[in-house]
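What you see is the complex with one protein chain gone and the rest in place.
By letter and in written order, the chains are A and B; residue numbering begins at 1 in each of them.
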Amino acid sequence: MSDHVTSAAPSASESAERESLPGAAENTGAAPGAKPYATYLLGLADDAMVYAQRLGEWMTNAPQIEEDMALGNIALDLLGQARGLYPYIGSIDGTGRGEDDYAMLRDERRWHNVHLVEQERGDFADEMARLLWFSAYQVELHTALTASADDVVAGVAGKALKEVRYHLDHASLWVVRLGDGTEESHRRMQAALEHVLPHLAELFDHDEASVLAADLEVGVLPSTLHDAVVARVARVVEQATLTLPDGSRWRSRGGRAGIHSRPMGSLLAEMQHIARSHPGATW
Amino acid sequence: MSGATTASTSAGAPSEPAPAAPGERSWPLWEVFVRGKRGLSHVHVGSLHAPDAELALRNARDVYTRRQEGVSIWVVKADDVTASSPSEKDSFFDPAGDKIYRHPTFYDVPEDVEYL
């Protein structure tokens, strides 16, 4: 599993590998000053980072120029959330890594985001279904995290909360318009709610990292967010004259442990290839 | 104010398939007013297209206040703006020209009177 690309700080990179190897005892806190909940925060940061990357694909592809701008703003907000967390994670996982070490030099197995955010973007309805769920989740998540025992996490959450409320508002307005618009838009929006379904349960899964972070009162147990998130989405779906689908024959698993779906590899290849082609370069 | 078409004229035909791009019905035009900071009036900054007021307001936020240019936004459907015409300019505005007694500078007061 070792990286093919030279890193600026090989020893830091090696210890990072040990730290985040899936299934390994991740939070031993071996390095001096290390805090054990780095992996939990990496999950939050990676969700925001990967979704920002997907939303960035909409620039020049949105249904109206005004919407190019709106999706660009949301991508910038999420990118900002990730950038707010990565350097802090680097300071508490003992590796001293910077934001680009995390974003550009990590292999797929070391990313901790959920599958929802890495899926290909689909049509506009697919994007709005995903944004509705993800932003509803983020609103509940960041509301809870503003009370985090870690001041940095609470600060990031406080700033993010304002942003994700706007994202939820944006998604809600569009889901209602597509659901209660034309026959075609209703059909597409309903289909989008079905498409996104298998990737939702994972948002609320416990893993070792989230249990530990919750025990330390730094993080929040994902399952505790479930009902409030569903309630938020359900209100919008009802207003949109759509049906909230229930039950899926399969569900995604393992994103938090570095087990990803096929689109993730292509996403990283595109995102990382220039940085990795020029080892040690600054931009 | 300009050649915008209205969106709501063909209500009741929601199930029609989306037409091909040429001849498509435009979203209506909205005029955007931004209050730069508290204490200032809203000022016209431009226009944009949106299907309804809610989205117009949000589009205005993304198009016209990306650099914190505002603390408050108004959007008004361009069709709902009634404007004076340049051809009426003389009869509208010139009659105010000779009523110089409306301005404080019209009045002679002794220089040693304070607070005037």
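Methods note: a contact is a pair of C-beta atoms (placed from the backbone, for glycine too) under 8 Å apart; a residue touches a chain by one contact, two chains touch by 3 or more.
By definition in this document, contacts and distances are computed from a predicted model.
Trainee: Could you tell me which of "Pyridoxal 5'-phosphate synthase subunit PdxS", "Phenylacetate-CoA oxygenase subunit PaaA", "Phosphonate C-P lyase system protein PhnL" or "Cytochrome bc1 complex cytochrome b subunit" is the UniProt name of the chain missing from the displayed complex?
Mentor: In UniProt, the chain that is not shown appears as "Phenylacetate-CoA oxygenase subunit PaaA".
Trainee: Out of A:Leu44, A:Ile92, A:Leu178 or A:Leu203, which residue would touch the omitted chain in the full complex?
Mentor: Final answer for the missing-chain contact: A:Leu178.
Trainee: Which of B:Gly39, B:Pro86 or B:Pro110 sits in contact with the chain that's absent?
Mentor: B:Pro86
Trainee: Considering the whole complex, which of A:Arg83, A:His142 or A:His199 touches the chain not shown?
Mentor: A:Arg83
Trainee: May I ask you to list the residues on chain A that touch the chain which is not drawn?
Mentor: Its contact residues with the unshown chain are 49, 52-53, 56-57, 59-69, 72-73, 75-76, 79-80, 82-83, 86, 99-100, 103-104, 123-124, 176-178, 180-182, 184-185, 188, 270-271, 273-275, 278, 280-283.
Trainee: By the contact criterion defined above, which parts of chain B meet the unshown chain? Give residue numbers in ascending order.
Mentor: These residues touch the chain not displayed: 1-5, 7-8, 10-14, 16, 18-22, 24-27, 29, 46-49, 51-52, 55, 63, 66-67, 83, 85-86, 89.
By definition in this document, only the chains that are shown with their structure count from here on.
Trainee: Could you please specify the touching residues of chain B with respect to chain A in the complex?
Mentor: Those residues of chain B that touch chain A are 14-18, 27, 48-51, 54-55, 58-59, 62-63, 66.
Trainee: Looking at the complex, which residues from chain A come into contact with chain B?
Mentor: 64, 66, 69-70, 72-73, 169-170, 173, 177, 181-184
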